[in-house]
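In this view, the complex is presented without one of its protein chains, the others remaining in place.
We call the chains A and B, going by the order they appear; numbering starts again at 1 in every chain.
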Amino acid sequence: MDLTLRIWRQASADAKGKFVNYQVKGISEEASFLEMLDVLNESLVMKNEEPVAFDHDCREGICGACSLYINGRPHGPDKGITTCQMHMRNFKNGETIVIEPWRAKPFPVIKDLMVDRSAFDEIIQAGGFISVRTGGIPDANAIPIPKLNADLAMDAAACIGCGACVAACKNASAMLFVAAKVSQFALLPQGRLEASERVRNMVGKMDELGFGNCTNTYACEAECPKEISVTHIARMNREYLVAKVTAPKE
Amino acid sequence: MGKTLQYSSITKKIIMSLAGLFLTSFLVVHLIINLLILFDDSRELFNQAAHFMATNPLIQIFQWVLFAGFIIHIIFGVVLQIQNWLARPVRYEKKGSSEQSYFSKFMIHTGAIVLIFLVIHFVNFFVKAKFGHIESISYASGTYEDLGWLIVELFKDGAYVVFYVVAILLLGFHLDHGFQSAFQSLGLQHSRYTPFIKLAGTLFSALITLGFIAIPLVIYFS
Partner (left out) sequence: MVKLEAKVPKGPLAEKWTNYKAHQNLVNPSNKRKLDIIVVGTGLAGASAAASFGELGFNVKVFCIHDSPRRAHSIAAQGGINAAKNYPNDGDSIYRLFYDTIKGGDYRARESNVYRLAEVSNNIIDQCVAQGVPFAREYGGLLDNRSFGGAQVSRTFYARGQTGQQLLLGAYSALSKEVGKGSVQLYTRRDLMDIVVVDGRARGVIMRDIISGKIEKYAAHAVVLATGGYGNVFFLSTNAMASNGSAIWKAYRKGAFFGNPSFTQIHPTCIPVHGDYQSKLTLMSESLRNDGRIWVPKSLEDAEKIRKGQLKPVQLPEEARDYYLERRYPAFGNLVPRDVASRAAKERCDAGHGVGSTGLAVYLDFADSIKRLGKHVIEARYGNLFQMYEKITDENPYETPMMIYPAVHYTMGGIWVDYELQTTIPGLFAAGEANFSDHGANRLGASALMQGLSDGYFVLPYTMQNYLADQIGVPRFKTDAPEFEQAEKETRERINKLLSINGSSTVDTYHRKLGFIMWDYVGMARNKEGLQKAIAMIQELRADFWKNVKVTGTSEQVNPELEKALRVADFLELGELMARDALIREESCGGHFREEYQTPEGEALRNDTEFNFVAAWEFTGENKEPALHKEPLVFEFIEVKQRNYK
């Protein structure tokens, strides 16, 4: 199939960017979206032009590195997958595909379609963990956990930290990302001990970094490649409310 | 404003939702009183109720609480919206459409129009009733200001009726998202009850909207 690609090009973080149109020809429907970009890049290199920079790594939908905003949707037109898992059969011959980087103040563009998502790491560093040291741990079966809770925690833990929720949200809010981690630990007895501090610290960091506010639009849930539910956001709101009301005066 | 900005995003949302839910109670009372005008051609019931609302000391105090509710809801709404705009300084060329609660996209817009409506409404009725002169009307139960007459007169104006109906429709959209959204923001979510809350929210918004719209339409066409 032949396609027109309208791609955001930006030389560096400080440079001014613009859209550039490219033609690619003879793309197989079997090819993945990133393989299609590989073809484009190889042709650019042969023409002595700079290839399009984009983040990608595992190419099987789990590392969370790929991050393209394709035709108005993070990770493109299919549901429940990442860009690298999307295949060209989702597009029509002759179509124009608009490819943009994630847009959010805390995710500045580094080059072309690459953005800096270290804000997510900072949020995790603020409290997205259970404070146990290596070693000296009781037997794994010492604390039984209801299967229902373990399964719900797993649903939340499936987050790959790609940032599609932020990209999709009209407010560039990171609530689904933060809620997934807060909710995972809130559901497990191991995580309850620090639940109050965790939710306050993580939400505080999220706000500080300049993410938008949640307006319960639920675009995040619709675009999450791991289909993480907004019910986790509700759980976080609940956790936060309880934490705020019950926390001792600082 | 400084303090408002310091609240965390979730706190602001919680305050927004509490204020919003509180304001819906005002809508219910207001609608019930308004509806009285349709069931009594002499406007006695309505004027009596309006008189009660205007003179009862408890209601007078409550009126300020209500004002506060509006102000908080508006200020927080605006602050949240500004922050949201700032969170994406560069917009997408191709706009997304992934939202699942459609009206959530237009809360600030519907909210703003409802606010304008509110101001006009306020001038038309509240200010006139409080500070202007309104003819009195006597019934067996007593003599009241004939506020009902003011309404009937206003709703004979077609343009005003259209404006009123549109504004109320937008209010309905605002409510449809706002109602269920408030529960989500408060963390009141449950796989069993949330679908009910969403349905109740939509029904509630529809009833409020239909109720308010019915009044000018009935008056205009009768």
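What we mean here is this: a residue touches a chain if its C-beta (ideal position, glycine included) is under 8 Å from a C-beta of that chain, and two chains touch if they have at least 3 such contacts.
Everything numeric here is computed off the predicted structure, so don't read it as measured data.
Shown chains touched by the hidden chain across the complete assembly: A. Across A:I99, A:M114 or A:A234, the single residue that touches the chain missing here is A:M114. Of the listed positions A:G17, A:G72, A:G161 or A:G204, the one in contact with the omitted chain in the full complex is A:G161. From the set A:K25, A:K92 or A:K147, the residue in touch with the chain omitted from the display is A:K147, counting the whole complex. Take subunit A: the residues that touch the chain left off the picture are 11-12, 28, 30-32, 34-35, 38-39, 42, 45-46, 48-51, 53, 55-65, 78, 80-81, 85-87, 89, 110-111, 114, 116-118, 120-121, 124-135, 137-141, 143-147, 150-151, 153-154, 157-158, 160-161, 184-185, 188, 190-191.
By our rule, only the chains that are shown with their structure count from here on.
With centres defined as mean CA coordinates, subunit B is found 37 Å away from subunit A. Listed in rising order, the residues of subunit B touching subunit A in the complex are 8-14, 80, 83-84, 86-101, 104-105, 107, 177, 180-181, 184-189, 191, 194. Interface residues of subunit A facing subunit B in the complex, by the touch rule stated above, are 6, 19, 69, 71-74, 98, 100, 103-106, 168, 170-173, 175, 203-204, 206-207, 210-219, 221-223, 230-231, 233-241, 244.
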